[in-house]
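All protein chains of the complex are present and in place, except for one that has been dropped.
For subunit A:
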Amino acid sequence: MTPLFDLDLLLTGTYHDWLVAGLITSLSLTGISLALALPLAILIALIRLSPVKVLQWSGFAFVEAIRNVPLLAHMLFWYFGAPELLPTALREWLYARNIEATSAIIALTLYTAAYMSEDVRSGIRSIPGQQFEAARALGFSFVASMRLVVLPQALRVTIPPLISQTLNLWKDTSIATVIGVAELMYQAAKVESASFRSFEAFAFASACYLGMSLLITGAAGWYQGRFPVRAA
């Protein structure tokens, strides 16, 4: 007789391997998307704060266009829609590779960057203009002043909202299941349909989401202790 909760199914064997592979895929989606989204978010924030009207406006348009469309629609667009616009050769090259994961990463990156850029922008705006001016007066360029003086302070202020965006990103990777990326939810569903052990499969997935989220929050706490926000 099988036990009420079959822990062995989660700890060893094929199903275990499927779930762990899903977990690794979800972590990779998060890691890669975050690594791409954060610099993109900083770039968009700087564009929105630049003195050039056209740049400001295009940054604004990007943010609004991306974040007012649900992530599910982004996923489907980048998987089904966007490749149609590519030249045939490139499209075939893409289809021969992991187009599911690529589409998911593009969708997650753009979506996360749009939200993060707003947090970064308000972080930059919270740093007094005199800091920038003092850096320029020492002889630093616009970019160096931003990079060495304004952004390090702005990012510290921005860490709490960025953490919450990272948590959203981590959970949002589950939406990639609709375009067939073999991430954690996809693998849990696969285990469920193969074994009929629904509870174990989805309990594993939930525990992974929860555990990873707590780790991210913990890392944020460590960062804030190590690099505290300091007032002058």
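Methods note: a residue touches a chain if its C-beta (ideal position, glycine included) is under 8 Å from a C-beta of that chain, and two chains touch if they have at least 3 such contacts; residues count from 1.
Everything that follows uses one rule, which is that contacts and distances are computed from a predicted model.
This figure omits one chain of the complex; the name its UniProt record holds, of "Anti-sigma-W factor RsiW", "Molybdopterin synthase catalytic subunit", "Amino acid ABC transporter ATP-binding protein" or "Peptide/nickel transport system permease protein", is "Amino acid ABC transporter ATP-binding protein". Looking at A:Arg91, A:Arg136 or A:Lys171, the residue that reaches the missing chain in the full complex is A:Arg136. Within the whole complex, the absent chain has one touching residue among A:Leu11, A:Ala73 or A:Ala144, and that is A:Ala144.
Contact with the undisplayed chain is limited, among A:Pro70, A:Pro152 or A:Gly221, to A:Pro152. Subunit A meets the missing chain through residues 130-131, 133-141, 144, 148-149, 152-153, 156, 227, 230-232.
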